[in-house]
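A protein chain is absent from this complex, but the other protein chains hold their places.
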Amino acid sequence: MVIIVESGADEQTVANLIDKVRALGFTPHPIFGVEKTVIAVVGHKTQEKTDILATMPGVQQIIPILKPYKLVGREVKAETSVISVRDDLDIGGDRFVVMAGPCAVESYDQLSQIARYVKQAGAQMLRGGIFKPRTSPHDFQGLREEGIPIAKAVKEETGLPFITEVVDIRDIEMLHEVADIYQVGARNMQNFALLTELGKVDRPVMLKRAMSGTVEDLLQAAEYVAVEGNAQVILCERGIRTFESSTRNTLDISAVIAMKRFSHLPVVVDPSHASGHDWMVPALSKAAVAAGADGLLIETHSRPQEAMVDGHQSLTPASFKQTMEELAAFCEAAGRTL
Amino acid sequence: MVIIVESGADEQTVANLIDKVRALGFTPHPIFGVEKTVIAVVGHKTQEKTDILATMPGVQQIIPILKPYKLVGREVKAETSVISVRDDLDIGGDRFVVMAGPCAVESYDQLSQIARYVKQAGAQMLRGGIFKPRTSPHDFQGLREEGIPIAKAVKEETGLPFITEVVDIRDIEMLHEVADIYQVGARNMQNFALLTELGKVDRPVMLKRAMSGTVEDLLQAAEYVAVEGNAQVILCERGIRTFESSTRNTLDISAVIAMKRFSHLPVVVDPSHASGHDWMVPALSKAAVAAGADGLLIETHSRPQEAMVDGHQSLTPASFKQTMEELAAFCEAAGRTL
Amino acid sequence: MVIIVESGADEQTVANLIDKVRALGFTPHPIFGVEKTVIAVVGHKTQEKTDILATMPGVQQIIPILKPYKLVGREVKAETSVISVRDDLDIGGDRFVVMAGPCAVESYDQLSQIARYVKQAGAQMLRGGIFKPRTSPHDFQGLREEGIPIAKAVKEETGLPFITEVVDIRDIEMLHEVADIYQVGARNMQNFALLTELGKVDRPVMLKRAMSGTVEDLLQAAEYVAVEGNAQVILCERGIRTFESSTRNTLDISAVIAMKRFSHLPVVVDPSHASGHDWMVPALSKAAVAAGADGLLIETHSRPQEAMVDGHQSLTPASFKQTMEELAAFCEAAGRTL
Partner (left out) sequence: MVIIVESGADEQTVANLIDKVRALGFTPHPIFGVEKTVIAVVGHKTQEKTDILATMPGVQQIIPILKPYKLVGREVKAETSVISVRDDLDIGGDRFVVMAGPCAVESYDQLSQIARYVKQAGAQMLRGGIFKPRTSPHDFQGLREEGIPIAKAVKEETGLPFITEVVDIRDIEMLHEVADIYQVGARNMQNFALLTELGKVDRPVMLKRAMSGTVEDLLQAAEYVAVEGNAQVILCERGIRTFESSTRNTLDISAVIAMKRFSHLPVVVDPSHASGHDWMVPALSKAAVAAGADGLLIETHSRPQEAMVDGHQSLTPASFKQTMEELAAFCEAAGRTL
């Protein structure tokens, strides 16, 4: 870290600061500039020691030099992680992966019908919410327990692996039966109790970026899972909160590029929640491929007008099929297969 | 709700829309304007039915008219709620309430010392984190179980009620022994599983606004607690995420005024987390009183330079005392006692 | 517009409101809902009349129905505008347009060298700042008057049309000699005096979105130019201000899609200023093509390490060439030529 000393600090204050740095077990390197003094601090940092220095008289600011994450960073592991969902399905490799399905599982008929057409159109995974976190307690919260056998039946029928959200620690075990990937929603990105438990499970976890989470926050949240032993984490960009009101959230396409550079984990984009508009999903999907994402999470519904949740951002079967066809050319341009 | 019809929609599309409105059990009131058509929809709405209409051909936008919360809104209960923490301590009444203490409980000596001087300076409640949610898994996470007997001892000693954060559903019971108010942190504002469980507890809950939570989101989160039967909810403004980097977060002082207008629940301000700078806390505390808040949550530490967490935003004993003295005049100007 | 009446409003208040609507020359359509009353207002609106209604007792909120722009909107002109820069160069047509060059014109040698390699690599236009608006008055403000003959010479030499920024009304005439497109920077998006003057010039104007401008704000700013008679406006997405700090700004890729849907004007993306990182520019450029943009504005410098402004976001000649090569495949996937 580098300590920037306040402009008016006298010699004694600087001397005390240097002593404190040494007392904490670090090596201080003071540099006296034309107008400012800085102290470079060498040694193994902890947040606690940094916090202590931050409160010392004469300290204007402390600038960390190291990234606050380790296990999920490229500095520790340069090669990109390829996460195996099943023998025939990897995420993060040459093949671009599309996970598609309804926002919420509503019935066997609904899920089965959707699963069949998304598979036919080329999707490699099925998505569907069994437990739905909703902004209002008065809204539909998913089929809950009753959704499990439905998802199980449709998986068997179609052979598609399944991704679904877990919102409560107590549901992890129950969902183990059907979830090939556990999804952590944006609202729970910093639900550290949940992340810690998922770090003990032997199954991939897809972690969605919080509406106000920086790329660095997301990587630290991923670190919570990894530090417990589960390195199979997939990052998901799904839009952040900004002042712009023509979209539900603002898809941060640059974040995809930043995540791929700073972390070895695969990155997936969710254009449906990012935009909130079905008519934006095809173009955003192509942009995600072009930016270097490893996959997409797309909402589609056989009858959007009867969907119980988020029908307005779900593609119809026809537009899903067309989107998949158009994506192929962009995947090829990006040197990937679909 | 009001449906805005797309500009190009033909008669048949509008007729279908009107039929659908009727089929869902509502009464449609179409109005044909100079350039646009709108359909006012009368009847008891649900999110599901609204979602269905949103996907109909010809719909440009749906504008909700009713607030998405009920129990916590002024429209249902006009008089301000006064929440009783103990026989001698209410929040939301004429008396302005200061909750002060360290970010984290570190030891018996630390908490005891701090509790004594905050009480002497006039604080009515003690705060202190036993379970600490931290952005990085490598940081100090609180004393956890070991903190409980410490908090219990200091409470008995000083007679101060205690507020502490709960981050895991499984800790609710354990914390019941010491928490006079359960605090839900900003990162868990939409951890609906946690909110639902706290709705079943007979004790006040202080709900902090998420870094990206709108006032409306916060009120809906409060609704999750209230709908389970626990109406003792206190709202807390603690800063939102914006582009400004001179503060850790941006304290949204207008939100205090909005919350007081739209909801009957008491509102508390946390100037320490909002700003991240000890030198801003006194002025922000005064602004909170002036804006109409019902209380403050302030971080203070007997030795900020040795604090294990957030020392740089903690007031020293001397500056806490001075802040309390200065606050008195502003409370008086606001027609309240301290 | 639709007026939402406050919940507690009595009959007399509603009657007064309805009278006022009529007095302003509109036709009121009151609808009495289960819990709320709304009044749909039919007639030709003006902002002044809307503002007057907004202050009436009993008004909770006024919801506008019409878009606040006319001339630049798709509702007035459905077909996409193709803007002719020169006989051999259109923007908004099938051909994707790349405008490339240095952030600032520094010398004849510099501009000439850069112009030659960008032309060779396939760029159709040269960019270069002659007047530079800088956040600090202590920074290099461009060559100013001295840059004009340089740009003129390089244009003649290479045959490339030139785009450059105008920051002062008094410079419009002087720049007319070299600017094939006048660029209005993000900081001047709402400098209405400048926009109005550019509306009187017979030459295309490229209007950059302000760091805090919504898509709707940008379209209204474009309207300022169009209303004066100059319909040759090109919109430019260059990133907005958000809390994310890993990029200089956040490129709002969805805005490209929104602008293309709501307006008939062409849309260009500036990945250099949006990200502030040279290593992000290639991937963002591809994403812009995929999202449906009509062109790119890219910073490149023959010797970024000696650039006087923004060298860290400028592509080297080699990486510019490679980016152009890679873009070709994405343009093809998008059904366009480069």
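Here the chain labels run A, B and C in written order, and each chain numbers its own residues starting at 1.
The rule is short, and it goes like this: contacts are C-beta pairs under 8 Å (C-beta built on N, C-alpha and C of every residue); 3 or more make two chains touch, one makes a residue touch a chain.
Everything numeric here is computed off the predicted structure, so don't read it as measured data.
Novice: Of C:224, C:262 or C:320, which residue touches the hidden chain?
Specialist: Touching the chain that is not displayed is residue C:224.
Novice: For the chain left off this view, which of B:85, B:100 or B:240 is in contact with it?
Specialist: B:240
Novice: May I ask which residue of C:211, C:233, C:267 or C:338 touches the chain that does not appear here?
Specialist: Only one listed residue reaches the unshown chain, and that is C:211.
Novice: Since one chain isn't shown, list which residues of subunit C touch it in the complete complex.
Specialist: Touching the chain left out of view, subunit C contributes residues 46-48, 51-52, 54-56, 68-70, 133-140, 167-170, 187-188, 190-193, 196, 210-212, 217, 220-221, 223-224, 227, 240-241, 278, 304-312, 314.
Novice: Under the stated touch rule, tell me which residues of subunit B contact the chain that is not displayed.
Specialist: Counting over the whole complex, subunit B touches the hidden chain at residues 212, 214-216, 240, 242-247, 250-258, 261-262, 274-275, 279-280, 283-284, 286-292, 329-330, 332-334.
Novice: For subunit A, which positions touch the chain that isn't shown here?
Specialist: Residues 2, 4, 7, 29, 31-36, 38, 40, 42-44, 63, 65-66, 75, 241-243, 245 of subunit A touch the chain that is not shown.
Rule of thumb we're sticking to: only the chains that are shown with their structure count from here on.
Novice: Rounded to a whole Å, what is the gap between the Cα centroids of subunit A and subunit C?
Specialist: 31
Novice: Taking each chain's centre as the mean position of its Cα atoms, how many Å separate subunit B from subunit C?
Specialist: Computed from C-alpha means, the inter-chain centre distance equals 38 Å.
Novice: Can you give the whole-Å distance between the Cα centres of subunit A and subunit B?
Specialist: 26
Novice: Two or more other chains in contact with one residue: find those residues in subunit B.
Specialist: 241
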